[in-house]
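One chain of protein is taken out of this complex; the other chains stay put.
For reference, chains read A, B and C in written order, and residue numbers begin at 1 within each chain.
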Amino acid sequence: MKKLNVGMIGGGFMGKAHALAYAGMPMFFWPAPAIPHRHTIVDVTEELAKDAAAKLGFEHYSTDWREVVNDPNIDIIDIVTPNNTHAEIAIAAAKAGKHVICEKPLALGAEEAKTMLEAVTEAGVKHMVAFNYRRTPAVALAKKYIEEGRIGKILSFRGTYLQDWSADPNSPLSWRFQKKVAGSGALGDIGTHVVDFARYLVGEITDVNAMTKTWIPERPIQTGGVDKLGTVKSTGDVPKGAVDVDDEFITMVKFDNGAIGSIEATRNAWGRNNYLTFEIHGEKGSLAFNYERRDELQVCFSDDPADAKGFRTVYTGPAHPYGEGLWPIPALGIGYGETKIIETYDFFKSIVEDTEASPNFNDGYRVEAIADAILESAEKGEWVSLTKNVVEAK
Amino acid sequence: MKKLNVGMIGGGFMGKAHALAYAGMPMFFWPAPAIPHRHTIVDVTEELAKDAAAKLGFEHYSTDWREVVNDPNIDIIDIVTPNNTHAEIAIAAAKAGKHVICEKPLALGAEEAKTMLEAVTEAGVKHMVAFNYRRTPAVALAKKYIEEGRIGKILSFRGTYLQDWSADPNSPLSWRFQKKVAGSGALGDIGTHVVDFARYLVGEITDVNAMTKTWIPERPIQTGGVDKLGTVKSTGDVPKGAVDVDDEFITMVKFDNGAIGSIEATRNAWGRNNYLTFEIHGEKGSLAFNYERRDELQVCFSDDPADAKGFRTVYTGPAHPYGEGLWPIPALGIGYGETKIIETYDFFKSIVEDTEASPNFNDGYRVEAIADAILESAEKGEWVSLTKNVVEAK
Amino acid sequence: MKKLNVGMIGGGFMGKAHALAYAGMPMFFWPAPAIPHRHTIVDVTEELAKDAAAKLGFEHYSTDWREVVNDPNIDIIDIVTPNNTHAEIAIAAAKAGKHVICEKPLALGAEEAKTMLEAVTEAGVKHMVAFNYRRTPAVALAKKYIEEGRIGKILSFRGTYLQDWSADPNSPLSWRFQKKVAGSGALGDIGTHVVDFARYLVGEITDVNAMTKTWIPERPIQTGGVDKLGTVKSTGDVPKGAVDVDDEFITMVKFDNGAIGSIEATRNAWGRNNYLTFEIHGEKGSLAFNYERRDELQVCFSDDPADAKGFRTVYTGPAHPYGEGLWPIPALGIGYGETKIIETYDFFKSIVEDTEASPNFNDGYRVEAIADAILESAEKGEWVSLTKNVVEAK
Partner (left out) sequence: MKKLNVGMIGGGFMGKAHALAYAGMPMFFWPAPAIPHRHTIVDVTEELAKDAAAKLGFEHYSTDWREVVNDPNIDIIDIVTPNNTHAEIAIAAAKAGKHVICEKPLALGAEEAKTMLEAVTEAGVKHMVAFNYRRTPAVALAKKYIEEGRIGKILSFRGTYLQDWSADPNSPLSWRFQKKVAGSGALGDIGTHVVDFARYLVGEITDVNAMTKTWIPERPIQTGGVDKLGTVKSTGDVPKGAVDVDDEFITMVKFDNGAIGSIEATRNAWGRNNYLTFEIHGEKGSLAFNYERRDELQVCFSDDPADAKGFRTVYTGPAHPYGEGLWPIPALGIGYGETKIIETYDFFKSIVEDTEASPNFNDGYRVEAIADAILESAEKGEWVSLTKNVVEAK
């Protein structure tokens, strides 16, 4: 069976998730499209890289991502670094003829994303942006219902992503609060997942009208560079640095098929953890999903008998998308790992079968264009049309 | 014990709810501020009025609301008629020196509402607009938490009111779909309840930015005038009439205390019944409420121990607002009736104690001004400020 | 329209619930079978009785229940007193030719219940035992599904009733903790409601095998006789009295149709308020209900499509049992009051239409026999068959 060598750039939380996916993918989807081989991992210091290789099961390690990108043994470059480094690595990887999977958001903005899209297109390599939440079987089931017309023409979409890990003003000034590294705040970090849901399930967004807020304008500077996502609290007299990204945004959206909607995200919602939700109303039914209870999809069909109409709680399992490859009984449990395993499966399939991956850098670019439009709209206080923002890539 | 005679104008679904409240209020809140006496009910025909009196326990009936409004025996006029009749009746009642309780929305728009507010103010009578949902003990508990500072400064408010009774294009052209009778659609009918929540719990709204949609542009004309709320479906070749109000709206809102939010309402959400919800995030905690599970308030406090933090499901009972008067065990169950019983209690108390009722016609007027601004914003596609819309009543 | 005069014996929490039902029943079910007239209320002192009459809207009051029972103007005797007084009053009422509705549990045990059943049978009056929870529309909907065969042959029943109002050892020694007044503890007070569900939904119980526990063996003696259901806590050095009833029981049950099940009740379950639940598995589907969310019935049908199978959350409304008479939109909300209004409707209908009421004293008697068997089984530590316990009434 064919083996594909992976060079992974970055060894943090996302590196762990991707490494598990490389190890697990063939166990779930067999015969696998190809066997992922954890060939080389890159981190910023020799010590970190060596440790990451041992921990995550990579054969080699390096501190020089350019070397790895250009290593002829490598088939795939996997980018799990902070946002501001995505473009340079991805473009270099494309030029070296490597397939590229890149964590989201794809770039610091649409302009940068376009250069990445152009690079992979020109190189003819496969490319994927890692919006893993759409791999959740319940989300894929929603897509299936919609495509089969089971809830009819879609009228409206409501999406939220609520977390609380940065609600405490003493949680540290992670790179996720710095515009130059992250591009944007809650918008890029979590809101783009909702935008991905909206485009995946409903269709292209044409106009946005948004507000943003930065609730906590400065935070304690953390001594190490590590991204602890709010779990480490500062105490005492710690110097603080400015937050220059959004903590929260709300946007209204219009879709090109006539549907309307709203998208909201915040990392300051006490009690919400990974509350990534959507509710979709169609002419013949409704769907509701909450990632915090991700084994479940809620669906209501309008043609159910009058005395037995209501939302069904469908637990995804073997009868649903990806289900044959997962666990034999619904609710044995989809975790974060499984979403990444499915993502890896789909990416490897696109490589081996030479088909377009989805979501790919074009999707990533369009999400960036929408994110840019949201920021522009919030600043100007008016509707911003995407038609002027999205320029087709060469 | 003092008795107050009620003249009720209208004998439909709302008449029933109010009649139950008059009968039940002293049973729950004892000693009652005063005993409500169901004196006279008015309906459009002699037959309907007579039947309503028998059914709802009124001593007299009439087909002439003016006569009742001017009857010296009557202390209170209760207006439970379609929206386009509220102003004329309320103003006449005020001029006759009667206290007035009026169903929501107060009027067909802010201008009309202002005339009503001025009339009751000038007459010096007590006035209330029947936003009964804020009487739900769980909503009153949310208010209590907020006032006591238990969730800190409020950052954001998300409110929705989703129903499905008009999702079927064959549900009849009730007066609720006609601008000349209803003023607006989902906005006035249900959205104003969310606006009332927002003002009650968070504070005054200063700016709105909205979209509206009419999903079903025409509906079967119904032969009778009765408002069956979608339960009667037309079949076959029935003539149709135009819907000229909104089926759905989404608005972003800004509050004068710096909080932001979104409000959404639709009557076309299959599977949602009376899904009136809010979620509020504060600096020290969060609140969530869904009227479909109205005995419960969800609250999360940020200062809970790290290993036991999360939303608490508080079932309201004797330890909560209005609880001493209700049922002795939480979850014996608050129904629609109980919300109206509490409303009646509060209105009677304001009369007997000579205090300002809440929400009163000033609140009703401000809600109308916000509703007008939402429609204006949706039409213009831009933010509309309330400062220019709300003119203080004389 | 025919009017029926009610004499109500007792003016506590249950009196309030019944009074509301008499006032409200015709408002909901119109034309009503007959108009309930709140004629006379009885309480233990003149002061209490007078106050109860004013509060609950009765025309007369008395401190002598025998006088009321024998008053020729009275049509119906409504017994809402502590359990140990039910038999004497009911038997006297029957002898006086009055229809009788009696709160549950019917008696202190099966033997006493049988004398009551025999009295009403001999007198030829209508009789009902007030297991109001089966009137919840969602429970009636479960019954409808079962009768229509929509979940097939029933295999198993799991019922629980969990409360926490007596979990605190400082909650007072209400009559509900005294065998001579209450007959039993959690069993009679709340467990009998579950037994009623089991018989109503599944069928006759033939065998039980039970355990009981008294977790808190003594409680503070309360100075007044009032039954505050745990809301009043004692502090300091209060004399204590013995609890001689069960705080909790668990029983396994066998039904005569082959189904099996378990029933459990406790008043010491912190965080459970009125957690009256059942789950029923049939050959073709399942049902689940929780009174704390009483507007909802959960139902799963085995013949749903494989990719859309799961529990449906059905909110009861106009399309469901009793729905036409209730509120026009599901989830406007069923409260405790509505269950009592439906109960009153059914009882009045049985009187006017001269049909057997349900559940009647025969049901009440059989529930008592099952309760006796549960106590016997718990004491002996073995299965107890109902065939030897239930002696058909004369």
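Criterion: a contact is a pair of C-beta atoms (placed from the backbone, for glycine too) under 8 Å apart; a residue touches a chain by one contact, two chains touch by 3 or more.
Every value quoted in this text rests on a predicted model; they were computed, and no experiment measured them.
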{"item": "Touch with the omitted chain, as defined above, among C:166, C:268, C:290 or C:350", "value": "C:268"}
{"item": "From C:155, C:181, C:238 or C:352, residue that would touch the chain that is not displayed", "value": "C:155"}
{"item": "Given A:217, A:335 or A:381, the one touching the chain that is not displayed", "value": "A:335"}
{"item": "Touch with the omitted chain, as defined above, among C:64, C:204 or C:382", "value": "C:382"}
{"item": "Which of A:279, A:295, A:346 or A:368 contacts the chain that the document leaves out", "value": "A:295"}
{"item": "Hidden-chain contact residue, picked from the options A:27, A:44 or A:242", "value": "A:27"}
{"item": "Where the missing chain touches subunit B, by residue", "value": "141, 144-145, 150, 296, 299, 301, 304, 306-315, 319-320"}
{"item": "Contacts of subunit A with the absent chain, listed as residue ranges", "value": "1, 13, 16, 19-20, 23-24, 26-28, 30-32, 35, 51, 54-57, 163, 165, 228-229, 231, 273-275, 291-295, 315, 317-319, 327-339"}
{"item": "Chain not shown, touching residues in subunit C", "value": "151, 155-156, 158, 160, 162, 164, 167-168, 209, 211, 213, 215, 248, 250, 252, 254, 260-262, 264, 266, 268-272, 279, 281-286, 288, 298, 300-302, 309-311, 381-383"}
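The criterion applied here is as follows: only the chains that are shown with their structure count from here on.
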{"item": "Per Cα centroids, the chain farthest from subunit C", "value": "A"}
{"item": "Chain centre separation (subunit A, subunit C; CA means) in Å", "value": "53"}
{"item": "Computed distance of Cα centres, subunit B from subunit A, in Å", "value": "41"}
{"item": "Subunit B and subunit C, separation of their C-alpha mean positions in angstrom", "value": "34"}
{"item": "Contacts with two or more other chains, residues of subunit C listed in rising order", "value": "315, 319"}
